[in-house]
Structure formats: structure tokens, C-alpha cells
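Below: the structure, in C-alpha cells.
For this view, one protein chain was removed and the others were kept in their places.
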Amino acid sequence: MVDYQYIYDYYSNTPHLIKWVWWVSALLAISIIVLAVYLKFIRLSLRKKSNETAKFKSEYEALLVEYLYSGDESGKLTDSQKLIINRIKDSIKTPSKRKIIVSVLYNLMNEVSGEMSDSIKTFYYETGLIYYAFERLKSKKWNIIGKGISELRRFGIDEASHVIAPFINHPKSEVRSETHLYMVNLFLFEGLSFLDNLKAPLSEWIQIQLLETLQRFDNQEICDIRPWLKSENNSVVLFALKLAQIYNQFEVKETLMDLLAHENKEIRIETIDVLAHLYGIEAKEMLKTNFNDLSLEEQISFFKLLEKLVVPDDEPFVEAYLFHKNFEIQLLALKILKEINFDKYIGFTKSSNNNKSLAMVKAVKML
Amino acid sequence: MNKKKIVLAEDNSTLSLLLKFRLEKEGYELFVATDGKEALELIESQSPDLILSDIMMPFVSGLEVISHLRNKLNLSTPIIVFSSAGQEEMVLKAFNLGANDFMGKPFSPNELVIRIKRLIGT
Partner (left out) sequence: MDTSSVKIILQILHYLFFGYAFAAIISYIILSFISSKETIEYIKKRSFVNYKDILSSKMSPSITIIAPAYNESLNIVENVRSLLSNHYVNYNVVIVNDGSKDDSLERLIKAYDLEKVHYIVNEKITTKPLREGIFKSKNPAFEKLMVVDKENGGKADALNMGLNISTSKYVACIDVDCLLLEDALQKMIKPFLEVTDSKVIAAGGVIRIANSCEIRGGKLIDVNLPKNLLVQSQILEYLRAFLLGRMAWSRLNGLLVISGAFGIFDKEIAIAVGGYDTNTVGEDMEIIVRMRRYMEEKGEKYKVSYIPDPLCWTEAPDTYKVFISQRNRWTRGTIETLRKHRKIGFNPKYGWFGLVSYPYWLIFERLAPIFEAIGLVYFMILIVLQEVRWDFAISFFLLAYLFSVVFSIVALYSEELTFHQYKKKGTGFKLVLLSAIEPFLLHPFVLYAAIRGNYDYYFNKKKKWGNMVRKGLVNN
């Protein structure tokens, strides 16, 4: 009892600040205990969840495989297949199980071709999973919408396109990207028409993915890319330039020429590369005459092109840049000269009086 | 007659199960590994007649499996590798290391059965 009395006396005589400190400390101590216990709980439930996921996964895998092998020639569902579908229909009411089933389906869809992947798609329709994906598109949360689009793309559901199209200019870049991927995966070049109305920039990340997707399909008829080359959206222009190069768009020459005067430097440099790729000599002659109007990066770009397309007639031009103050231009000029007129080049190794340049000339000789 | 043994190394468990089902129906005995490390253990303990291996797997890749088999164990067991889009370079490397055939994903299990039969019979 004495102790309590002592504590009470101490407490009532303590300044407010210290009282406050004791209280906060007590609060922190309690929260540490609560947090520690809850952490234990979280770890347990995480472990339980991953075990359960594994269990359900193998259960659904077995069901799916059974479903796939119990089909017959007719293409209609057999009785045993209907039975399996009904079992799955029950399970997908639980969101966590639905997620597992979708991932199992998708994992296999990607790996098998022909009838089997069609059969998986039928399964996706018949079980009603497709309905849930459509529901997701109505969500208010951007990540749910994105997931929905991604799922519809993966299962190749082309009838969703009119519902998905409005997301082309969605404020969240993830949703936009998923929309663009959906369009291109399902409708290939036709799907690219979203570029006509694209306001937001197209990141390099998504550009690469779109191009990869397009390249997965052979023998595609590419559409007219000119409108995109003239787009107000610079990232669309850059993307169209890549298309021009990959799909050898010879007919867009005029538009490309116009782009050499584009206000954006990156576009001008890319255009030089594309022109060089498509037209070679012709583009070279044109750029050579304008060489001095080009920025340094463009000049370097031009020299790289020259290295590939050089002819003996270019010698006087190249000679003028042998001692250019830019390392890359000088290096390229020396390499080119060595290529087209070795004797003259050897002459330089003796005559040059600038030490640094001489070292460079000699070094190029060793290459 | 003894069943012919096949080791299947594939990290996609659904595909493994699908192929196991199918190949067992064709009369083969299947040993399934989920990564390259397990595959090597199975190869050494079971000495299979054929190996099916994905190129990209966790821990030990399909390429390393082939190289281990051909160079360390000096076995000439036929190998079919599975590859995905964009792994063309790896397929070339796989052939250089001694793979016998390859199947690009997505593939049809029926076609795989035909190729297996061509390599080792039933």
C-alpha cells in the first residue's frame, strides 16, 4: 500500500510535461505489445494463406486438366465437362478462389495452342468468369479497372472493346497502358487507331510493349502511318517513326522530310535514323548539304549513317572533320577516311602536329 | 516391357500436370521437376530416356541443365527444350549445347507427343 501511496504522491507533484511523457510512454508500451501480437497474427495468416493458395491451385489444376481431356470431337461440352463447370461456378463466388482460378487458366492459356486454348476460353465463358471481369470495369478504383482490362486482354475477349475504348485517355497511366495493350493485342494494327485520339504521352515503356506485341504476329498489313507522323503528340510521332523503320514504310518519305524541321530535337534525330535506314544514299546526300545547320547530336547521327554508306566521293567532306573538336565526330571521320583512302590516312599519321590528334589518328590505325 | 522414362522440368505447374497426364496415357513414366536443380537430381537418380525442359527456370536454367548433362555427365539422352516468344537466341544456344529439338510456346500437346515418339518411340 505504501508503494501506491508513493506513486500517487509522486504523480500529483510532477510537472505536466513529465506526466504527459509518462502517459505517452505507457501508450507506446501498450502499442508495442499490440503491434507485436498482431505482427505474429499477420505472419501466421500470410503463411496460412499461401498454403491454402497452393492447395486450391493444385485442386483447380487437376480439375482443369480433367476438363480439357474429357472433351470430345463434336466441340460441344460433354456431361463430365458440364459437371466440372458447375463445380467451378460455386468456387468463383469467393474472390480469393476466383483469383486463383483465373491465374491457373491464364498460365495454361499462354502455353498451349489451338483447340486446347479455345477450350480454355470456352471454360472462361461458361463458368461466368467473364462476367466478373466486365464488372471490374465499372469500379471506381483505377487498379481494379486496370486488372479487368488486363484480364479481358489475356483471354482475348474482343467484345469488350467498346466498353474499354473510353479508357484510352484515362488519367492513370497504368489504366491507359492496359487499354492500349488490349487494343493492339486483340486488333493489331487496326487497334492502333487509338493513337488518333490520344492526348496523353505514350511512354517509352508502353511503346516497346506495343511494338513487341505487333511483331509477334507475322504478315500483318500495316495501315497508313502518316497521320501519326503528323500528330501533335510528340510521343505518337516518335512511335510512328519506329513503325516506319521496322515496317519499311517507303511511301512516307515526304512526311519524313517535313519532320527534319520539327521543333523537337529528339524527333529530328530519330528521323535522320529512319531516313538513313529507308533511303540510304539519297538521304545522305540531302543531309550532307545541310550538315552545318544540324545540331551536334544530329551531326553525330549523320556521321554514323555516313560510316555505313560511304563512297569515295565523300572524301573531301570527311576530310574537313578529321580534327573536329567532338570526339565522336573525329573518331568516325578518321575511321571513314581510313576505310576509303588508306594512303592518305597514313600520310596524316606523319603530318599531324597536334599531339592529341596524332594520338587519336594512331589509335584509329590500330583498330 | 518396362515403360520408357521421361524427366519433365517446367516451372508452370499447370502445364506440367497437363503434359504428365497426356504422356502417361501414351505409356511413358513421368518424373516432374519444378526447377533445373530438381531436374538434375531426377536425371541422375532415374537415368531417363528423354528430357523435356523449359529454357527459363528459377535457380538453374534449362541451358545449364543441358550443359551439365552433356559436359559433366557425358550423357547423350535426347533433350527437347520449350521456349517462349523472344527467346530465339537462347534456343540457338540450347542447340549449340546439344539440345535435340525445341517446341515454341504456345504449343499443342499432340505435336509434342509426335515428336517424342519420333525421338524415342513408345
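A and B label the chains in the order they appear, each numbered from 1.
Keep this in mind: a residue touches a chain if its C-beta (ideal position, glycine included) is under 8 Å from a C-beta of that chain, and two chains touch if they have at least 3 such contacts.
For clarity, every value in this text was computed on a predicted model and none was experimentally measured.
Participant: One chain is left out of this view; which of A:Ser31, A:Thr78, A:Ser96 or A:Asn197 touches it in the full complex?
Facilitator: Only one listed residue reaches the unshown chain, and that is A:Ser31.
Participant: Sort through A:Glu174, A:Asp273 or A:Glu319 and give me the one touching the missing partner chain.
Facilitator: Touching the chain that is not displayed is residue A:Glu174.
Participant: Which one, A:Leu211, A:Met257, A:Leu294 or A:Leu309, makes contact with the chain that was left out?
Facilitator: A:Leu211
Participant: Touching the absent chain in the whole complex: find that residue among A:Tyr8, A:Trp22, A:Tyr125 or A:Phe342.
Facilitator: Selected residue, touching the omitted chain: A:Trp22.
Participant: Applying the definition given at the start, please give the residues of chain B touching the unseen chain.
Facilitator: Output for chain B: 56, 59-60, 64, 84-87, 93.
Participant: On chain A, where is the contact patch with the chain that was removed from view?
Facilitator: For chain A, the residues touching the absent chain are 10, 14, 18, 21-22, 24-25, 28-29, 31-32, 35-36, 39-40, 42-43, 46-47, 143, 146-147, 150, 173-174, 177-178, 200-205, 208-209, 211-213, 235, 242, 327-328, 331, 360, 363-364, 366-367.
Note that only the chains that are shown with their structure count from here on.
Participant: If we count contacts the way the header does, which residues on chain A are in touch with chain B in the complex?
Facilitator: So the residues of chain A in touch with chain B come to 57-58, 61-62, 64-65, 68-69, 104, 107-117, 212, 216.
Participant: Within the complex, which stretch of chain B touches chain A?
Facilitator: Those residues of chain B that touch chain A are 12-15, 17-18, 21-22, 85-86, 105-109.
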